[in-house]
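All protein chains but one are shown in place.
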């Protein structure tokens, strides 16, 4: 049996997992939001609650970071990882917010493909966070996130081409483009999370 | 009587106050700019002069920072505070510039509410800067800036919803949105200034 001399350290893994699990909830709310006949105001309200929960996680990590002398990896990396997870949430929450603000009722069919990418990326991230403890099997996670980000980029580009194809009037294009841009930035932000994890793993290896 | 052994230090407070007073001038120019029948080219010209004066303030602070060995608070915080004040000015100047560039003649009525928020935030900031010396009564300033930022956000969202309501043609929406986005970023930038002041005060307390 291995004695834990620094039990405090461990909680960072749990807090990162909380933060990432929260992103899974947020991504599922996006699926709900774009589904036909959804009560979008209600979903956006849940998303706001989810974003507040995410803020709590981030603040808890930052507080712990300030109180902890010995951290399981570089302070700066802990700070970055928490911030990057927070950024993903912000982009998803903003997308939901814009949908309600602009009273968007119908979406291009393929938008579900972008949201699917986000849901899968959130799940992978949530599964990877506890593995920071052992630093094992993180490789598959980066590779898959990168693959997803590329896939998301392809979907994004097709959506843009479709938006500007002439099927939509200009005001609708503007509104939908803002929402889709947020989703694309959320996908990018998941990649930044993965890059930060990679940085940590490289240092520890 | 307390002897001042490091008289050089004090001037930072004065320079920050200059920079913030300049923002009050800029915010009042915005009020002028959006008023009916304004000579917008002339106002934008004054705004440019105001922005140059702001640049002078920022450079003076940076120069002083480079020449001063002992600073009244962390060098990085001085640098950040000067940069953040500069950012507010840049957003306001860009808003004025776009109004002239796009030849915008009429504005949604509620835009005055956003500019009022900026004027009030500028005044509060200018009043707070000299209090950095004593670090007293800064609490009210943060709280009020945060309240203003939230209020500005509500106004911004209503303006966006109004812009996209169908009353305006798409090109007009694009032009007005760019201007309103700048105003919203100016309100955000005032909050960043307040956050930097909070950081300084927390360290000094």
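Going in written order, the chains are labelled A and B, and every chain counts its residues from 1.
The criterion applied here is as follows: a residue touches a chain if its C-beta (ideal position, glycine included) is under 8 Å from a C-beta of that chain, and two chains touch if they have at least 3 such contacts.
Note that the coordinates shown come from a computational prediction; the quantities given were computed from them, not determined experimentally.
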Absent-chain interface as seen on subunit A, which is shown: 157, 160-161, 164, 166, 170, 173-174, 177
Where the unshown chain meets subunit B, residue by residue: 101-103, 169-171, 174-175
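Note that only the chains that are shown with their structure count from here on.
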Turn needed to bring subunit A onto subunit B - CA fit, degrees, nearest 5: 120
Between subunit A and subunit B, centroid-to-centroid distance (C-alpha), Å: 32
